[in-house]
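For this depiction, one protein chain was excluded, whereas all remaining protein chains were kept in their positions.
And then chain A:
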Amino acid sequence: MTDAFPRMTGTPFTPDWFDTISVNTPAAERRASSLAGRRTVKKDWQAAWLARAITCIDLTTLAGDDTAGRVQRLCAKARNPVRADLLSALGLEGLTVGAVCVYPTMVPHAAKALEGSGIPVASVATGFPAGLTPLPLRLAEIRYAVEQGAAEIDIVITRELALTGQWQALYDEIRQMREACGDAHMKAILATGDLKTLTNVYKASMVAMQAGADFIKTSTGKEEVNATLPVSLTMVRALRDFRDLTGQWVGFKPAGGLKTAKDAMNWLILMKEELGTRWCMPDLFRIGASSMLGDIERQLEHHVTGRYSAANRHALA
């Protein structure tokens, strides 16, 4: 299922693809709320879907009190996201998360701790979370993180450019960020909680993809409202339109506010229904989360033992 695909290149700035778009908010909300009622997974299927979710998690710490020690602990969890006896009972030895996501200055610690694991280090950059430092500094920050060993860069867009409709300027900025990323994959954080309307979200998604974002991502986790299903639905529909228009594949990353196994299921269902199974795989789908993994672990233990689990039976991140 996970055939490789060519890295997306973006397109010239093409406002025709989003100028006249208008997303109907109540309809998007209706679809989003009906998804969880239309689909469910039980028993082995549930365990498999939860395990799939783990492989898509960008295990994240983005706090002012992050230290080398804290990052090392997180990386250890990334290597062993679920207790070994449970993984072996599930037949899933060697399961890891999708990536570890940290601030740029934490990248060296993470890179060291993950050495040989195959787990990429993702770094936020570009003046995360507000993105209001001068552009040369933001670009330099990307280059710094890549030099320190980040394979994935989560950039933030300049919300002002989206809120005031300066789409060409937004495109130009993101283009330069993509160039600064080099071989590192770029995830463009739209900060949808700041953009407010779904129409803005659609347009910003399109611009980010045209400018070469490998992933589009909902939130920094620091906005008032983080990832929601209607916003995610709008983004994956933009992504699907972009795919249909260009043949290029772009990934999606909801972040912030996803805390439970149930959330993981809902977003995987969204991906499968709107984009297909291929978009449930970690090269096209990531979940930015920190506490979700603990809930999934408890669910998996319940699946194996038939008993409800407790948090203290699972290793801390």
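The definition used in the following text is that contacts are C-beta pairs under 8 Å (C-beta built on N, C-alpha and C of every residue); 3 or more make two chains touch, one makes a residue touch a chain; residues count from 1.
Everything below uses one rule, namely that contacts and distances are computed from a predicted model.
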Protein name as given in UniProt for the chain not displayed, "Aldehyde dehydrogenase family protein", "ATPase AAA-type core domain-containing protein", "Peptide/nickel transport system permease protein" or "Sugar ABC transporter substrate-binding protein": "Aldehyde dehydrogenase family protein"
Which residue of A:Pro6, A:Gly91, A:Pro134 or A:Gly306 touches the chain not shown here: A:Gly91
Absent-chain contact - pick from A:Thr9, A:Ser22 or A:Asn312: A:Ser22
Touching residues on chain A - with respect to the absent chain: 1-2, 20, 22-31, 37-49, 51-52, 55, 90-92, 196-197, 237, 268, 272-273, 277, 280
